[in-house]
Every structure is written in C-alpha cells, then in structure tokens.
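Comments concern the structure below.
All protein chains but one are shown at their positions in the complex.
Chains here go by letter, A and B, matching the order in which they are written, and residues are numbered from 1 within each.
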C-alpha cells in the first residue's frame, strides 16, 4: 500500500454513484481554470528574487508552517526539536535531516486532517514522492526532495507558472515600501499584488505600537501627532497601495465591534496613545472607530475591505515568549456580528460600490448572523471557510449553512490564506472538489438543475473571487 | 432544459436507492393529508372577501415578499425599483411589468435557496408555468400569469380548497376586532382562526406604544391606567379571541428573558410607561414579567403559548426609515434559553395542560438547550425550523440535533409562518419530503423499523401540529 502513494482521483466525492459521476463531471469542467489567490501571506521576496529557492525539505514543509509543527507539539514534540526559531536565545535543532525524521515518525498524526491531505498532495503531485512518509523511509524521501528542490523547475517562479496562478495578493503592512512588488512589476510580474493591512497602526494595543507609528512617520515623511493627520496619512498610503496594484485592504480584530467616535474623542484617544496612556477601552473604541473610517475610505477609493475576526492570539504565553507569534497557539473565541457591525453597516452597508468581505472562526454565526447580513446588505460578502475551517467538512458546513439564506452570489469565492506557497494548489483543489461534490448533491437531490450546477461550479472556482476582489 | 421546467418527483430524497425508495413510500403515505397551518401571517381579508384577488404577478410574488426582494437588494437592486412602497414619499416603480423583468433577470440569485424552490413549485405546480424564468421569457410568463390570476379558480378561496388546508391560523393584534374572522365564520369558514398576539402592548419599547395602548382602551372600552387593569383587559381580550376560535397566543422577543415582578414593581413600571418615562431596563423587566403572566393566563384559559425569540428587527436604519418594518433587514442574535426561561418554567413548566412552543433563530441552541428543556418539562414543545432555517438543510439540522434528546413527540410539527398565501403548499411540501427522507434514513441506518417510520411520518405531517395546537 505505502509503496504506491497517490491520492484518489475521486477524493472528496460522495461514494453514491450518481452523485460521484456528476461531481466528477463538474470538477473536470473547472479543474483547469487559473487559480485566483486574492488573500494570503506568501512572502513576496520568494517571487521578486528570480533566484529564490525553498531551502531544505524541513525549511519548506516544517519549520515555517504552524499548521504542521503545532500538531507534533500537541503530542509532546518540542518546537525546539523541530527547528522552530526562538527569540529568547534557546538553541534549536540545526540538523534538518533529524527534524525531517521526527516529522516523518509523527506523520500518522495528520490522518484525516486537511493538513495531511495538503501534504500528501504536495509530496506526490508537486514533488513526485511515491511512498507514504514514515520513519523508515524518511531519509530516502529527504534525499529525493533535496535533489528535486535544487532543480530550476522547482523554483518559486517556476512553480507559480506551473500552478497556473492568475493573480496572487500578498498581505502587507501599511508601512511597507512595496519594493518587492515594484521589482516584480519591473520584471512584468504584475499578477502579484499587495494588500493594505494597517492593523499594527489602528490597533492601539499592538505590541510596540510606537515603533509602528514611528515607521509610518518615516514612510510618510510626516509627523503624525494628531488623529486628523493619521487619517490623512492612511488615505495617502492606501492611494500608494492602489497605485501599486492593490485592490483590497485587510483588517483583523478579536471582535467586530464598531462605533463612530466624534472627532474630539478620536483625537483625545490618539493623544493618550501617543503619551502611552491609552487603556484597553481606548484601544477597543479606537479600533471600532477606525474600522468605520476604513469603510469610509473604501467607499471613496474603491478598495475592497476584508475583515478577519475572532482569533485570540498567542494563547500560550510561555510559548509566545520563547517563539513569538504565529506558532499554532491562536485560539478562536465566540463572535457576535449582528450588534457589533451595525454602526458600520448603517453608515456604509448600502453605499454604492462598497464591498465588505467577512471571515469568521465561529461557525455558529454562519446561519445565524452572517448569511442574513449578506442576504440583505449590498456591501456584505462572505469570505470562504477560514483557517481551522479550511477543510472538507468545514466547506460542507459553510456551504450548507450559508447558501440557503445568502445565496451563492453573496459569497467571495475561495482564498487559500497561506504562507506555504507550495500548498496553494492543494488548498484550491479541496475547495474545487468540495464545491463540485456539493453542487452534485444539490442536483441529485433535485434542488438545482445541471445548467445551474455548471454555472455555479465556474463561479465557485473562479468567477466569485474575481468579481469580489475586482481582479 | 428551460423549456420543460418541472421539479423532480424525488426532490429532497437521498440519491442512495434504498433510502430513496423508502422516502418515496413514506412521502406517498402522507402527501395527501390535509394541511394544518397553526401559525402564519396570511391577511384574513384575502379570504373574508369572496371577490378578493391576488393582483398582478408583481403584487403576488415580489412587492410584499421580503424573502424575495431582500435577495435582489443584497445584490444592488434598489427596493424602489422593485415597487416596494415607501413611507417617506420616495417614488417607486409603478410599472409592474418592469418590476417583473428585474426579478426575472435576477432569478438566478435564488439557485439552491428555499425561496427558489418555493417559487419554482408555485410557478410550475400552482400556476402552470413551463419554462424556467429568465430575462428573455419574463414578459411571456407575465402574460400567462396575468391571465391565470384573473380566473376564478385562482382566487384565494378557490386555492384554499385546492391546497387542501384543514385549518389556517392568522396572527392578530390584541386590539384587533376580528371582524374578518367574524365574516368568515358567517360564511361557514370556521377553519380560519385568529391568534392572540399582544406584543405591541406588553413590549413597552414598541414604537408608538401609547397609540397601541389607546387602541386597546377603545377596543376594551376601558381606561387602562394601571397594571392591574391591563392584566384584566388582556384576560378579557384572550377570552374574546378564544370565543372567536383562537387556540393559541403568540409572543415575540429579542431574548427569552423572564422574571416575576412584584405587583408593586409592575405597577411602578407601568406608571412610568404611561408617563413616557420607562427606560430600556423597565421595558425588559416588564416584558419578562408579562411573559410569565401570559403563561399564567394560558394555564387558566388553555390557549397554547408560542414564543418566537432572537430577531434583531430593522437592522438597517436607513432602509427602515424609508420602507418601514419587515423589509428583509431583521438579523438574528445569539439566544440564551436555559437561564432566561427558568423563572417561567419553574412557575408553570409542569402545570397540567399548559403548552409552551419555542421557536429559535439560533441553531446552536437546538441540541444544547432546547432539546434538553423539551425532553424534561411537560409544557415545552419545540416549534419547527423558523424563518431562515425553514429550508431543507435547516430541517435536517433540526431533526438531527433535536430528536435524539427530545424525541419526536416533544415537537410541534410544522407551520409555514408565511404572509405569502400561495407559497403554503410549497413550504409544507419541503417539510413533508424532508421528514420522509429523514425517517427513511433512520430506517436504512437501523435506528427505527418500518412500522415506527410510518407512524412518525403521519405525525410529522399532520398529527403533531394538530395535537400541539389543540386543532
């Protein structure tokens, strides 16, 4: 069995023959459409430097990927032993073959998980591995991957073309020079676009907020000493991002709280923040206000607004102190959308041309709050299942709980939201297959006809994301 | 394809042959049972006037139906352009053919939605349309519908009989004269019954509360200047409704908060309300108290108590100011039943003959709170999936999450809860099919036998609702 590792060509499809046949037909009709990647966290330097490579197998698959190392950590493997870099000076494993060996010996932990499916897809379909990874064959497979990764056809730029990516949007701080995007554009790579993410500035409780503000001062060559100036600088930065190809902004918050402050209150809070005297309430109110301001700017400049809500970051303080953020210790919390978003939506939810894409980690809000909001407000679209819910079952729940109320056309299609460039096709693959299977289910249950199913499959795979993000 | 528009005779049934065959068998055994419609919002004048007609196709399908126009609004079609009447003087589209054209061009938005299924069922099975609606055939179909709607066999009373409705309960304000029900009874139409809904009086925060109270003063020929008098008048109005055929009351609230006030506190709050000085807390406490009072009255007079909880009404203030309530902008909020209902249930949850039917918009409470409450308290029954959840998937989730704990016999069967009279059979159809498919699933999975399945199918379609509402 393990000697002929390959994924089923009918994976993600119902075993019931009539549904499977139709799912396969729908999938075939969309599988070769280009990939639209409107939101993600790929490092642009991977593409701006034509000579960039992925490094060792451990560099590619383990060390930077919190989806992977958190699972081993949860079963007692130390992050130090997986080479995850520390910021407190604690030494970590340097031998990448040893890191790979530990990973291989624990590969069974990913049975039945989306990460397991993505890894299998990458290893077999992108990198040509033919045996299921385990402790016994770990070094042989390492050898094979090491060889492959040095070949020019496995460079990031080569894979970008092989993956048939039509557009890939990165996520970039408000203070970013976008020099890598500039370099890409000079090479004719206009299909890599930036996204404006000002969280570090507008969230007053950001660690080292003053440093971020200072960086913004320098980038804008402005001394931002008032709220009014801040707003003006942010507008200018958005204009710069837009000129550099951005079509969207992105915003993250623990809750979707929004509230319109008076200019006087906004100035007062900002002044306290400058003096290091802003408290938690100040931060909450200011962020809630700035979300509305960001919506206002989107109405003006046409950038699509994304809002990712509900992650309690860095839950494990000890691990955070040693390893820093993004180490698999971000845990979702309950989210309340209806009351919290009302001020923003009352102000701009029906504004012409405005688009607000919502992402949740709280699936209980799909049918209760998000689908009704998207099914009413012209501005609101729903982003795809996010993070922990970017999985086959997560997609099934999302499609079943959202579309009956919101319809398909209030969805924003798919995005892979990944730092792991090589996993992009694997992630879109699950979405395209899950949608094909879902639509086939609607047909065999008599809810839609074949004509509708084909149109909807195209939109799920391609049309919705292009339209939602003006790509 | 679009030239032979018809719904699958096996819609809502699993494609798996053994389950499908049994689902079909169960469905056939119940499909001709009369419709029990114990809760809804059909205007009684539609039936009390033997000459009443439905108007144009736009009058019937679009202008009054917020399920329909909210979906077009969510995609940027103005409500004014769909003929939705305004209360601020803004002119709206008067050309019903143009309204129909816009609807037809956006009909694809309803793909895979329950509204789409109901519309298809009505257009094909009630009104004889044979082509799938689109922009190209919109006017031809309009012609056809216009002709049909003028025929006597398409009058509301004729369709009532054709639909095989055994009983239809309307929802009526506490101040209603019930003159239309009286007229119906004089014509022998005793199968149309009123339901007592006193929300506008007992919710002190109702817009124009004083006007509603004044109307109650007039109706009762009493000057309601105290809480004690209010209680007495409400008891008298309930008695009148009961005499006029009502078997139930209905109550809506944002939360199911209940609390028994002392008479002194109730009087004090009512006095403040009369003086226009009641605040939000007063309103909350008074409503919470009046729910318990309504339960007490139900114990006395035997009227079944319905409680619909969790809708945040008129979320879009701008739209509310222009168009008024019930325009598709009611968004659900989280609901907490366990703590909130305890005072009411401790007082009357085990009272002999008392029945309390609960409806939620928060599906996360099905398995967590509602099924355990219904599975313990003799008084509690669970209403069917409501509003956004009145859909095939909504029914699946409800049946799967509720019945294992509550059993089937703590459910209240189905009600269509609709203003759209012509959609009544389409809505019951989905429920009957969904139940047949669910029961067939229980049989093929070995959870129940054929004998149980047939008995349960009958109860789902007919018996439970009759029993729950004493019809």
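Here is the rule we go by: contacts are C-beta pairs under 8 Å (C-beta built on N, C-alpha and C of every residue); 3 or more make two chains touch, one makes a residue touch a chain.
Source: prediction; values computed, not measured.
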Query raised in the report: Which of these, A:28, A:136 or A:333, touches the one chain of the complex that we don't see?
Result: A:333
Requested in this report: Give the residue, chosen from A:180, A:251 or A:389, that touches the chain omitted from the document.
Outcome: A:389
Query raised in the report: Quick one: which of A:21, A:52, A:92 or A:109 touches the chain that's been left out?
Result: A:109
Query - Residues in chain B touching the chain absent from view - result: 16, 18-19, 336, 338-339, 342, 345-346, 349-350, 352, 364, 367-369, 371-378, 380, 400-401, 403-410, 442, 444-452, 455-456
Requested in this report: Against the chain that's been left off, what residues of chain A make contact? List them.
Outcome: 1-2, 7-8, 10-16, 70-71, 73-76, 108-114, 117, 132, 312, 315-319, 328-334, 361-364, 388-389, 391-394
